[in-house]
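This structure is in structure tokens; I'll ask about it shortly.
Right, chain A next:
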Amino acid sequence: MIEFTLWDILRNLLLATRWTILLSLVSFVGGGIVGLVVMFMRISANKAVATAARAYIELFQGTPLLMQLFLAFFGLALLGMTVPAWLAAGLALILWTASFLAEIWRGCVEAIAKGQWEASASLGMGRIQQLRYVILPQALRIAIPPTVGFSVQVVKGTALTSIIGFVELTKAGTAVTNATFQPFTVYGLVALIYFALCWPLSRTSQVLERKLNVAHHNH
Partner candidate 1 sequence: MGYQLNFGWLPQYLPVLIDGIGVTIYLMAVGAVLGCLLGTVCAWTRALGPNWARPVVVAYVELIRNTPFMIQLFFIFFGLPSLGVQMSELEAATLAMIVNLGAYSCEIIRAGIQATPRGQFEAGASLAMTPFETFYHVVLIPALQRIWPALSSQIVIVMLGSAVVSQIAAQDLSYAANFIQSRNFRAFETYIVSTLIYLVLSILLRQVLAGIGWALFPKRKAAR
Partner candidate 2 sequence: MSLITITEVKKRFGDNEVLKGINLDVDKGEVIAIIGKSGSGKSTLLRCVNGLETINDGSISVAGAQLLPGEAALKALRLKIGMIFQSFNLFPHLSAGRNVMLSQMVVKKTPKPQAEEMARRMLDRVGLLHKFDAYPDELSGGQQQRVAIARALAMEPLGLLCDEITSALDPELVNEVLAVVKELASEGMTLLMVTHEMRFARDVCDRVVFMHEGRVHEIGAPDTVFSNPQTPELKQFLGML
């Protein structure tokens, strides 16, 4: 019968980690793009557009990611699209990520003092120009630490995709557990790999935040 050495276990987990990383990147980049659109809609002067964005955010932040994954998985297929697990996983994670990033970024835009809007308006800039030349460059700086911080949530969120059958780190962990009967070792290793992925991101976010705070106080 098949025997797993510790190296076999680790090798399989590391191979599966590739998919965790890939899915995280896709979700984060895709979520960033969608999130940017949602954020602009959310701060739009048009009430209907802003309300739609708010409903979107409320929906995706107010329901479990797991349910969103199930719905994307089974729902898309009902719409006549045959989706492989990775596509449903990617789509659900993108939409979920977007809802959080949109709110984080809106907070950053709104943290820019009102005086900046008024000053740029008094110079005759339109709303888009105000955003483009005055508000966003400032908001971008304060947005980086929380954005990097949220990337940790995205990496961890990919673990749930194992439930709809996408073979990434967690799924590999359960499969290997079942083949080796060593849950303590396997889940311990899985946790360590996630930690190795997430901790540098957490640290970076904390360090950036501290730098930003120091820079802020020196003004």
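We take it that contacts are C-beta pairs under 8 Å (C-beta built on N, C-alpha and C of every residue); 3 or more make two chains touch, one makes a residue touch a chain; residues count from 1.
These made the cut because all candidates are chains of the complex that A comes from, given by their letters.
Here the structure is a predicted model, which means the values were calculated and not measured.
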item	value
Chain A in this complex - touching candidate among 1 or 2	1
In the complex, chain A residues that touch candidate 1	59, 62-68, 70-71, 74-75, 78, 152, 156-157, 159-160, 162-163, 170, 173-174, 177, 182-184, 186-188, 190-191, 194-195, 198-199, 202
